[in-house]
Each structure stands twice: as C-alpha cells, then as structure tokens.
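Of the protein chains in this complex, all but one are displayed in their positions.
Chain naming follows the written order as A, B and C, and within any one chain the residues start at number 1.
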Amino acid sequence: MSLQVDNLRVYYQTLRGDVKALDGATFTLADGEIMGLAGESGCGKTTLGHSLIRLALPMRFIEGRVTLDGEELPIWDTEKMNDFRFKKISIIPQYAMNAMNPTRKIGRMTAELLGSRKVDFKDILPELKRRLDLVKLSHDVLDMYPIELSGGMKQRMVMVLSTLLDPSLLIADEITSALDVSSQKAVAEMLVEFRNRKCCNSAIVITHDISILYQIADSIMVMYAGQLAEKASTETIIHAPRHPYTKLLISSLPEVGVKYTERRLTGIPGNPPLLLDPPVGCRFRERCPIAFEKCIEIPPFVEIEPGHFIACWKEAGTHAQA
Amino acid sequence: MLKLEEISKVYRVGAFGGKELHAVSNVSFNVKDGEVVSLIGESGSGKSTIGKMILRLISTTSGNIIFNDANISTLSGGNLKEYYRNVQGVFQDPFSSYNPIFKADRVFRLIREEFYPGTPDREWDAKIEDALCAVGLNPEHVLNKFPHQLSGGQLQRFLIARALLLNIKFLVADEIISMLDASTRIDVLNLLAELKSRGLSILFITHDLSLAHYISEQAVILYRGCVTEMGATDHIFDNPVHPYTRMLMASVPRLDKKWEHGVVDLKEKHAAVTGCCAFYDRCPIADKSLGCDKFQPMLTEAEPDHFVACYRHVER
Amino acid sequence: MKKQKKKNEFLYFTLRNRKLQIGLSIILFFLGLAIFAPVLARNEPFAYVNLRGAQPPSSEYWFGTTFFGQDVFAQFVLGLRATFLVGAIGGGLGTLIGVLVGFTAGYRGGIVDELLNMLTNIVLVIPTLAVLLIIAAYLEVRSIFTECIFIGLTAWPWAARAIRAQTFSLRTRDFVDLAKMSGMKPLKIIFTEIAPNMMSYLVMTFILQFGGAILNAATLDFIGLGPTNAVSLGLMMQYAVLWGSLLLGHWWWFIPPGAAITAIVGALYVMNVGLDEVFNPKLREM
Partner (left out) sequence: MQRYFSRKLIIYALTFFLAVTIDWMIPRFMPGDPIRNMLTRVSVSSNPSAIQMMYDYYTHLFGLDLPLWQQYLNFWNSLLHGDIGISTYLFPTPVTDVLWRAVPYDIFLLVPAILLSWYAGNKFGAFAARSKWLDNTISPLGYILTATPYMWLGILLAWFFGIVWGIFPIAGAYSFNMQPHLSWAFIGSIFHHWFLPFASLFLVGFGGWAIGMRNMIIYELEADYSHYLEALGAPRKLIRQYAFRNGILPQITGLALQLGVIVAGALVTEVVFSYPGIGYLLLAAIQNQDYFLIQGCFLFIIIGVLLSNFIIDIVYVLVDPRTRRGMTGESA
C-alpha cells in the first residue's frame, strides 16, 4: 500500500467562518495505482490534492493522518514537509503554464532547484534528457526561457520536472483541462507511461473530466460536497456505479453517438450545498432520489465489495450498519 | 435565415500592423430556420471569432453575413437594434457575462431600457416571468440576486431568458456549457433543444464532439480558421473523411471506447500558415504532388450533404 | 438583504484597516485645521503683529513669529487651505484628464489607442516640474487657481496609462459585449458598465494625484514661482530660507509647513495602501 489517508479534514478560513472543503476523507492508494479524483467544482478534490503536499493559508489543517510508504506525512508542518516534497511526493499543478520562473533558462532553473535539494544536476542530467525524449521535447529546451515554449510544451516540461526525483506519489491537478484535444491525449498517455517506467510509483489525477479518467485511471474516486462518495475500479465506476450521485453523474454524460432525439439525457436537479454551513448527514440527501430517514446521519465510507467503497446508507445496506 | 459568404477575419498584429494573422479564412455556411448548426473547433480555430462576427461584435475583413436578405455589416443605429432584436448571443463564461457589481437581473433592465421603454411594469414583470419559466428557472429563486449568488447553470439560463425577452429568431451559443458542472450542463443543452423545436435557429459553438452530435443536425469543423469538413452531423461522425476530423475523433476521450494507442501527434501548431493547406504541417497523408503545400483545398462534396476540404479525398 | 451584507463587509474592512484609520485621521485633522483656519488664526497672515520680530512659540503665538513678526500659526493654517485646494483641484484635474484619455484609449483601441498611448509616453518622459517652472516663469500674475490648472495639465500621463490598462482588460469581458448587444451606445457602456467596476481604482488614482499635486505645488512655491497673491506652505518655506531662519535658528518657521506636507502626503500614501487592502481581497490579512 502506497498512500493511506485517515479521516483527513481540511477547512478554508474565510471571514464568514470555515468552509468545510474536505470533511473526513479516508482512503488508500495501492502501489502503482493511478487513481482519478473526480467531482464537480467546489467538491473538495483540489483541496484534497493540495493538502497532501502544500497545505498553505487560507487552508487550515483540522485533523487526520496521512501515511506514505509507511511514514507519516507532517502535512500540517510546512517546514517539515519540505523533506518529503519533490522526493517522496510531487505535484503537476493546474497552473503548469506559469509554473516556471519566466526569467530563468529552464535548465538553469532546474539545476538551482535540484541544488537547493542537495541533488547534483550533473548526475541527473542523463536521466533528464532521457525523459525529455520520452515526452518528445528537444534537449534544447533546457537552454530556453519558458516563454519560448508553447503551452503544451510547458505542460510536458513541468511533468518531467516534477517527477525528476521519482516521487512515490504524484498529484496531477487538472493537467489536461487547458489543452487541445490532441495534446490532451498525448499528456494523459504520457502520465501512464511515466507510471509504467516507475518515474512515479502511484498517482492521483484530479480532473472534472471523467472521460479522461476512463482512458487512463485504474480506479476512480468520486467526491461530493467535501466528502467521498464512491471509490472503485474504473470499469465499475463507469459501468456499474452504486452511489446514487455517481449513477446520476455518469448517466448525464453525453457520449459520442447519443442524440437528444433518440435518447434524452437528464442532469441532476438542484445545486450542491454551500460548504460554509453544510447540511447534517449525507450531503447529497437533498438531491438524492432514494434518500430516506437514515440519511440524516453521515453515512460511513464502507467497502461493499473488494476495492469498492461507497458512502450511502441505502446502497451499502448491511455493510454500513455493521 | 443566416448565410455566411466567404467571410474572413485578418488581424493586424505588431506595432504598426506589420504582421497579419488570419483568424478566419473564407468561411461559408448557412443556418436554416429552426436548425441547430454546430461549429466545432479547438482553441485558435476561429470559432468564437465567427460567433462574434455574426453578433456584430467584431467586424469582418471580407465577405458578407446575410440575415434575412440583409447584409449585417451595413446595419447601423435603429437597424442594428432591430437586428439585435432578432439575433442574440450567450457566451462561455457565465460569471464574466454579468457586471459583478450589479444584480443579475440588470441584464433584463437593459433590454427594457433599450427595447421596451414604454412597457408598463406589470406587463414587463409578466414577460420576465414567462421567459424565466421557459428556461426552467423559478423567478423567486433568481430575481434580485447578485451573480455570485447564483450557480453557473442558473446564470446561463438567465442569459437565455434575456434573449427570449426579445423574441429572437437566432441564437449564437458560444461554448455555453463548457464551464458548467457535468450534472447541470446536460439540462442547459436540453433547453437549447427545446427552443429549437419551438422554431429557434441556433449556432452551437463547441470544442466537444459528443455535445455537437447530441444536439445538432448540421456540423461545421474548423481548423485554423478554415472549414475542413461540413455537412450533416451523422455523415461526418459516421464517416469522417478529413485527416483532421479523424485525428479529432481518435483523440477525443470517450466513455464508450478506450483510446487506441497509436502515434501521438505532438507537432506544434505554428502561429500562421499561409499558402498551404491549413492542416499541412500536421497532416499524416499530405502529398506535395497534389498541391497540399501550395493552396488551401476547396470544399468538395464527398457524399450528399457532406463536404470536405482535402486534396487526398478528391484524388480518391 | 445580501447586498446589505456585502456593504457591511466592505465597511467592516474599511473601519478595521489600521492603515486607513491612521491615514484618514491625519487627513481629517489637517483638513479640520484648514476649514476652521479663519476662526483659528487670530491674526492676518502677513500682518506684522509682533513688534519684537522673530520669537519662538508661545501661548500668544502658538507657532512663534517670523523675522518680521508675522504670526506663523496664522500663515500655517491658511497655507493648509492652499495645500488642500491644490490637491483637490490639481489632483482632480489630473485624474479627470487621465480618466478621459485612459477610457478613450482603452475602450476604442486600435489607432486611437496607438496615438494616445504615444502622446502619453511622450508627456511622461518630459519632466513635469521643468515645464511648470518655465510656464510659471513667464506668468506675471499667478493665482492658486492657475497653479492648480497647470499642475493638473502636466500630471495626468501615468494615471492615463494605468486607467487605460484597466479599461483594456475590462472591455474584453463578456458583459461589455452583452451591453453592446442590448443596443447600448459606447459612451453609456463606458460610464455605466466599465467605470463602476473601476471605482476603487479611480479613487486610488485620485489619492495619488492629490499627493503628487501637493508636492509639485510645494516645489513651485519654494522656488518662488507659486501664487503671487496668497499664502501657502511652500511659500512659508521659501521665506524662511530667504530670511535666514536657518542661520538665525528660527526653526519654528520652517518646520511646521514641511512637517504638515510630509504628514498629509504620507497619510495619503498610507491610505492608498489601506484601500488597496480593502478592495483587493488577496491582500487582506487574515
């Protein structure tokens, strides 16, 4: 087991009070697993991803335990986390287009960054060049400034940079959403290739685009309103979801080939709750077609089949009661 | 109803307009009464530029846009206003469409000030209520609120309601659901379909093939400002002919089938290509002997209601 | 109801912001002195009231008397009036021109923008004070009002530049397109859609122009090119230096005017930072 998260709670401080963006997440990530983290905007997926590596204001750590390869991560301590960052856990940020210092040549920036982590640039240069080949970037980019690269090239460069020290866990935050369809496919497939070549052990891919996850992820975890709804293998989530939210979400996605004149898809009525003052119990309750009295309590995130977890009183049935 | 005749947009860039940037080149297509036409393209394809030219927010460099026998570039003053009474648009970013310091229903008030100055309050309120109901919004929930208090889906419906106040005939929907959450976007799409069945013509601009297929009967595929393929949506999707369309179909992530692991094309688009087929530098089947490197191919009929701009196709 | 909440939030930050509190109280203090100057000044500013000439501050003459026995305090409070007047009119005019040029260039774009931008850059390079000096040198009679006008006429370029950039980014927002499609005229769009979104920015521009005008006026006055028929803080400093207050140790003559200018301009700068923190949530301290 690579990553284990127990009851992680991270809130956002605002003037009107705490926004409960991540309220009790418990899950594990297997060695070599690429897990997709999906959900609508504001469901807490980004909060979860970022809190694992850089928990900065206005994010506030409330409670929880994160263990990576048997070692507890001090995610609440910015200084102590520095030992783990880059080497054990790394991130490809959503803002990859602007992630590199605009006034440094990329090679020099890389050398300085590595130097500051006590890694010799010269030792790693051959590997760096191999990886540039892997993402089909010319070695010349090291002698260029970021503005000389196109958006897709920058994205790939940051990908190489972030995984240079072979982190155990890689967090990829919306890495495909700013790209064109063709580069999207390339970047997503490269991510899988990176995992296959052990450039990272396991990865969490945060995105709002479930169809991308279907292409590359081993498993998918769906979040709703700051809580986990369902986690299962990709096939299961797409073809046999159990949580009512996942079911409705999947069925609302138009596929190529579906026409509204032939099959009319429907969305989910209502809106997600505000997390400043979320409703008690199951947060999907108000939009859920199968909600009942029990839903006034928070459903536990339980395993109903091997590797299939859901948080729903009705669907989990006896598993939840136990 | 709406006819685009060889329209082009050339931007002059650089300090004294030294360089030219061809955003849209010689695009022609028609939108008939009560029809949804999808304009499909990636970023930089010129699809939004075309939408804005139809809405008279950007001028055309050459070519004509004809709406009900009137060339819209000649409209001004009262005629232009009359045009806006018939043609309206909704854009991608719901939050950017509202002035953040005013309440959302200000967009209605502007319509009233400019188009219905004499309407009595009661009549106007009834009109708003009708429009809101038509887009599936409860007036009580959405009136008198600031934009940030409403969801993206509500805001987009609100804008459609605004357009309905004018009894429009034609709507330009520019990526109107790409920023919405998955659970609400399909409902907005269905709303467009309903409006269509009530006789509205829609230009549906999108980068998402599956959405285009879901809603439209006609599609136009754009690449770097040029039409690569157009015709009946079914024809294009069942039998894509242009290499660009095929590449697009192959790389779009789908839920019904996984990607084929093939050679990924990572050639970067260059800023401007002139004097050759727009797709020439990325095309896997380009052939110099046919003139791919010299001229942009003309649209030719591949089958009834299916046109392609590719020399290789002509050859076949 | 919600609007109330938003307003309150804004007010809350405004009142709670230490920089704004400090800045505003200093400004209000001096403004009060200026407004009530006629009441506070017990002597005519240029009248030779103290026959013994220069004397340090006393209960009779709060800020002492000049070499000629004039009441420094009377000159000081009346000079404050000139200072605020210059700031308001000169700064206001500078802001106004900046706003007009900035809006026009930013909204119209294209060739109009190119030309206005070039003009702005040209005027920006020419040292303002040098121009003011030669203008003033050729004017035989100068009033505070003409001083204000010329300061305003030369101070606008950077404001125009900043406002142009803001307008530029706002005009590409979709709500401007929506307004156009509602049949609104450009001028109406600028004033009802764009300008309200820049209110905070305009206020801050005005504050900086206000401060800049005060400093420019003080410099002009000090060189002897200030108003020929009025009292101002810069003139006080000029007279003080001219009549040997340094050598004679008449510190009460030259310290108050300079200190007041520093305090007012400094308070304006600090207020500006405070406002920035209030308007820009990113800068708010948690």
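Just so we're on the same page, contacts are C-beta pairs under 8 Å (C-beta built on N, C-alpha and C of every residue); 3 or more make two chains touch, one makes a residue touch a chain.
Model, not experiment: these values are computed from the prediction.
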Sole residue of A:G64, A:P93 or A:G152 that reaches the chain not shown, by the stated touch rule: A:P93
Omitted-chain contact residue, chosen from C:A47, C:I111 or C:I126: C:I126
Residue among A:Q4, A:T26, A:N101 or A:N271 that touches the chain left out of view: A:N101
Contacting the left-out chain in the complete assembly, out of A:D31, A:E63 or A:D83: A:D83
Candidate in contact with the missing chain, chosen from A:E112, A:E193 or A:D277: A:E112
Interface residues of chain C (partner: the chain not displayed): 117-118, 121-122, 124-131, 133-135, 137-140, 158, 211, 215-216, 218-219, 222-225, 234, 237, 240-241, 246-247, 249, 251, 254-255, 257-259, 261-263, 265-266, 268-270, 282
Contacts of chain A with the absent chain, listed as residue ranges: 53-54, 56, 81-87, 90-91, 93, 95, 98-105, 112-113, 116-117, 145, 147-148, 158, 161-162
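To be clear about the criterion, only the chains that are shown with their structure count from here on.
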Chain-chain pair with the highest tally of contacting C-beta pairs: A-B
Far-end chain from chain A, centres as C-alpha averages: C
Distance from the mean Cα position of chain C to that of chain B, given in whole angstrom: 49
Touch list for chain B against partner chain A, complex: 42-43, 151, 153, 181-187, 189-190, 193, 207, 209-211, 213-215, 237, 247-256, 258-259, 261, 264-266, 268-269
Chain B - residues contacting chain C, complex: 16, 52, 55-57, 80-81, 84, 88-89, 91-93, 96-103, 107, 110-111, 113-115, 145-146, 149, 159
Residues of chain C touching chain B in the complex: 2-3, 6, 114, 173-175, 177-184, 193, 196-197
